[in-house]
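Here the complex is missing a single protein chain, while all its other protein chains stay put.
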Amino acid sequence: MPDLDQFRRETRAWLEANCPPEMRKPVMRDEDVFWGGRNTTFVSEAQKVWFERMRDKGWTVPDWPKQYGGGGLDGAEAKVLREEMAAIGARPPLSSFGIWMLGPALLKYGTDAQKAEHLPKITAGLIRWCQGYSEPNAGSDLASLQTRAESDGDDFIINGQKIWTSYANYADWIFCLVRTDPTAKKHDGISFILFDMTSKGVSTKPILLISGKSPFCETFFDNVRVPKSHVVGTVNRGWDVAKYLLQHERAMISGLGDRSVGRPLGQIAADSVGSDAQGRLDDAMLRGQIAAFEVDEAALACAAERAIDLAKAGQGHPAFSSAMKYYGTELNKRRYEILMSAGGADALEWESERSKQGARPRAWLRTKANSIEGGTSEVMLGIVAKRILDLPGA
Amino acid sequence: MPDLDQFRRETRAWLEANCPPEMRKPVMRDEDVFWGGRNTTFVSEAQKVWFERMRDKGWTVPDWPKQYGGGGLDGAEAKVLREEMAAIGARPPLSSFGIWMLGPALLKYGTDAQKAEHLPKITAGLIRWCQGYSEPNAGSDLASLQTRAESDGDDFIINGQKIWTSYANYADWIFCLVRTDPTAKKHDGISFILFDMTSKGVSTKPILLISGKSPFCETFFDNVRVPKSHVVGTVNRGWDVAKYLLQHERAMISGLGDRSVGRPLGQIAADSVGSDAQGRLDDAMLRGQIAAFEVDEAALACAAERAIDLAKAGQGHPAFSSAMKYYGTELNKRRYEILMSAGGADALEWESERSKQGARPRAWLRTKANSIEGGTSEVMLGIVAKRILDLPGA
Amino acid sequence: MPLVLTEEQSMLRDSARGLISDKAPVAHLRQLRDSRDADGFSRALWKTFAEMGFAGLLVPEKFGGSGLGNVEAGVLMEEIGRTLMPSPFFATAVLGTSALLRGGNATQQSAYLPKIADGSLLAALAVDEHAKHRPLQVSLQAVRSGNGFRLIGTKTFVVDGHIADLLIVAARSAGSAGERNGLTLFLVDPKSKGIAIERTAMVDSHNAARITFDNVEVTADSVLGEIDQGADLLEGVLNIGRGAVASEMIGLSEEVFGRTVTYLKERKQFGKLIGEFQALQHRAAQLYIDIEITRAAVLKALQALDQDAGKAGAAVAVAKARAGTTATLAVQEGVQMHGGMGMTDQFDIGFFMKRARVCQELFGDSNYHADQLARGRGY
Partner (left out) sequence: MPLVLTEEQSMLRDSARGLISDKAPVAHLRQLRDSRDADGFSRALWKTFAEMGFAGLLVPEKFGGSGLGNVEAGVLMEEIGRTLMPSPFFATAVLGTSALLRGGNATQQSAYLPKIADGSLLAALAVDEHAKHRPLQVSLQAVRSGNGFRLIGTKTFVVDGHIADLLIVAARSAGSAGERNGLTLFLVDPKSKGIAIERTAMVDSHNAARITFDNVEVTADSVLGEIDQGADLLEGVLNIGRGAVASEMIGLSEEVFGRTVTYLKERKQFGKLIGEFQALQHRAAQLYIDIEITRAAVLKALQALDQDAGKAGAAVAVAKARAGTTATLAVQEGVQMHGGMGMTDQFDIGFFMKRARVCQELFGDSNYHADQLARGRGY
């Protein structure tokens, strides 16, 4: 594949020339992540420069069509770009639920008008999206959602409440599941709809988590008026869109562990635990747990790579993202349990400067949601049992 | 408790004087276990002497009434005897399903005539019993058993098949669950009945296990005639007797690990793996697994002791034996996985003299049945969920 | 000795439970946290504890205490674990009292024990210096200086360090880090010159401090036990503390488990109570069994400590190791089975997860104690 080799050389050179040194360091603080949106600001000139250069190249979303501001890369090229970015530790220029979730759904189910309207604003980081799925009584059992959209001429009038809306208080627009036919069976009668968070009747309330942070909100809709043209896909068939999108979400969450690249866990642990004369971690039990973890982590990375290659080869199972979501999130929880154990008493501090305001325990507590959000581990296992193993009554 | 102290002193002295040295060594071979019965022989003079002395003292079953050949000890005294026997490593003089299972059921549900007939022969090791419970289509779902007993005057005529009958080919009598009312609901219409294995129409066929041994049989009943007076408890209420007896069986199986007393697992492992300069096992990962196991094993021993004490104090839960059965058998399986790992290639030999005819791998394979026989681990967890935790629909 | 509570111990449990559930439910901890309370516990409640004889639970009657043992202290700790009540009970009534009882001379005992019993004196034990608990690694120096010593070094993870009236400090008077010989315990006034105490806000909102000793002068009278021979004394006190923490973890585990089972019977999804799902039933049953087995191991350790604390090491290692893994499993399953609600600060369950983490680390985690058991058994 000479063309791909050339693409790799060019990409490497371009990244080397254009990625500022500050943008090659691991993300340590929440503020280092750039989410875009109407009210966003850059925390540094480097962040701004890096974002704008990548945006201009279409590489905020390298594999989307160029007409929407994407890079138009094919799967092999996109993989090369990922590899070359990883090689220099380049940060993602833009993080966005528009990229990870809504975009793929719009590309598959959206009208031309919807694509033209929304996708360029996603790739350019102009609009920040949030996801209105879960409700207080519709968690794992998402399809029992009750937020209703009643027809009123060309509009729907939306009333109800969502929960676990990521960063709803910062988002510009929401993609939302609403019940458009209350008489239909559970999975029918649901529609997938988009609207502006500044619409009259929308309000949000952050949820304080055990980590002491509030990445999620409760979101309330009080007679919110939304044009019917904002429905994606067919009215009352929103469940299809939702399922498609959930697969992307799960694939994304399963890759969570990859974000914290860098030194092996065992070396991090050596900082606090120390090493013995042979250079081995001076806590043999912990060392064994770390080694077993790293075996599984390395294997998961192989599986993630293989999942992409299988999909490309048309051999992937559509429900496999549930398998990866399950394993990836459980592994990430295990990673942080080990990090807490390695950190010992130092990792128990919650507020000091020394502990970076308790960065490690807060991150640890945050991981506990990984196996709940985007479909619980129990739901994932049920999907594998039913859709892949075809077990009776699953 | 001065009396108990005196009892302890006397017991210690008696054991010291009467237990032959050969009977203080760990049981290494199947033949070292004395099961009694009509056709039994002793493998050594020491085994015979030890059995007879204990029998004469009533200590083959120390806590049964003296009138049936038991020792008439109370709970505290029986515990002292156990402790003193353990202290010198004394082998049990008699192993018997009559002691472990049938006896307790007879003491609770038997008529005076039944007790007088059977219990003395159990304590004296004259009759060896086996248990006819499971059937090919009634394993975990025991109550769906199909072996039928049809009334014929003063007798029942029994037809059907049992499976997993321990040592049926060596047993003199069987205690057996049969369906006496085929029209009743599943758990009703079952009776608990005793009969001689030499009765006309009884045949057995050993089942070869993956361990290469055949401790179980298939047992067939072809028009076996049994007097109705051999029913224990009420006709059609045999399920009560069966459940009571299963609790004893589970309590026994949960204590399986205790049999292999002696050196800690870590020291056994050191034989094959070696130790490092600090005297630690020269395989840090294995050492960690062994240490974690020994923590759990020690805790289980505490729980077994507490279960007895709680029962004595009237605070025990009747279903707790299921909890112990679950944990004890899973732990014993883990023990043998570790032993196999510690033994490495040496523990893979199946026939050599060097490997004592593959004693270790055969014992390892045998443990895999622990979590199946006497109620599977899954059934045990279901019982805990339902009867102790009162979870809905369990 | 039967592995069940005696009638008296059960009565003690009931009265402690009544008091604690009434005066210090989880909301009490939450309130102290949210108000950023300077003490981190309620002095009024500690007074009530003293009046009920709890502050002096382990103090002999001749010093005005209740003269009870480690099983009874465990009963109290378990109830404390159920509501996560922040209390000087652990540092003062358990550690402080045990150190003075086991190492103190007559003068020291009569100076401090009555004050512990009447609730007027709070103590703290300063051992750890690094991220992980390794008591023999103590390297805070005790340098001879005239008739006394000067203390130089830093201690971390000192429970109640910032509210203590008396510090019990493990220092190295001879030998080097890792050696058994050369450890000495000192009774130190926290107001002494050269001491700097930084309260460390912890994940569990309980008290802990980092204490720096900058040439702190102490007299020879302040030595607790024998000079250079403090390792056994320290180990004995630590084992008593480990038994107490294990008890707290049992209370914590049972409470989380109880709340989780209740939730399984209330929460509906897919048209069923989630407790009807067999996969959750089996996990709940496994956790129940795990807790019951750990409870037995903890009670065994407490009884062993009362019988002969010097020989209780293995039983304590088993108890603390088991309690750590059991509590970890209990809070993980608790949060997971509560779903999203379990992740919110508004629900109490997160408090249990945070406290369990700290208890796991306190005086040696499960790995540490499994390793100790292995060493003790010669492999």
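A few comments on the model shown:
A, B and C are the chain letters, set down in written order, and residue numbers restart from 1 in every chain.
In the analysis below, a residue touches a chain if its C-beta (ideal position, glycine included) is under 8 Å from a C-beta of that chain, and two chains touch if they have at least 3 such contacts.
Computed from a predicted structure; not experimentally measured.
Seen in the complete assembly, the chain not on display touches A, B, C. Of the listed positions A:P21, A:G153 or A:P392, the one in contact with the omitted chain in the full complex is A:P392. Within the full complex, the residue among B:F7, B:W59, B:Y109 or B:W164 touching the omitted chain is B:W164. Contact with the chain not shown here comes from a single listed residue; of A:N18, A:S199, A:S275 or A:S352, that residue is A:S275.
Of the residues in subunit A, those that touch the hidden partner chain are 264, 266-267, 269-270, 275, 279-281, 287-288, 290-292, 294-296, 298-300, 302-303, 305-307, 309-310, 312-313, 315, 320, 323, 326-327, 378, 380-382, 384-385, 388-389, 391-394.
Along subunit B, the points of touch with the absent chain fall at residues 134, 137, 139-141, 144, 163-164, 207-210, 212, 272-273, 283-286, 289, 333, 337, 340-352, 358, 361, 364-365, 368-369, 371-373, 376-378, 381. Of the residues in subunit C, those that touch the hidden partner chain are 277-279, 281-282.
Assume only the chains that are shown with their structure count from here on.
Centrality by C-alpha centroid: the chain sitting nearest the overall protein C-alpha mean is C. Averaged C-alpha coordinates give centres for subunit A and subunit B that are 54 Å from one another. Taking the mean of the C-alpha atoms as each chain's centre, subunit B and subunit C sit 41 Å apart. Shared interface positions of subunit C, defined as residues touching 2 or more other chains, are 367, 370-371. Looking at subunit A, residues 284-285, 289 sit in touch with two or more other chains.
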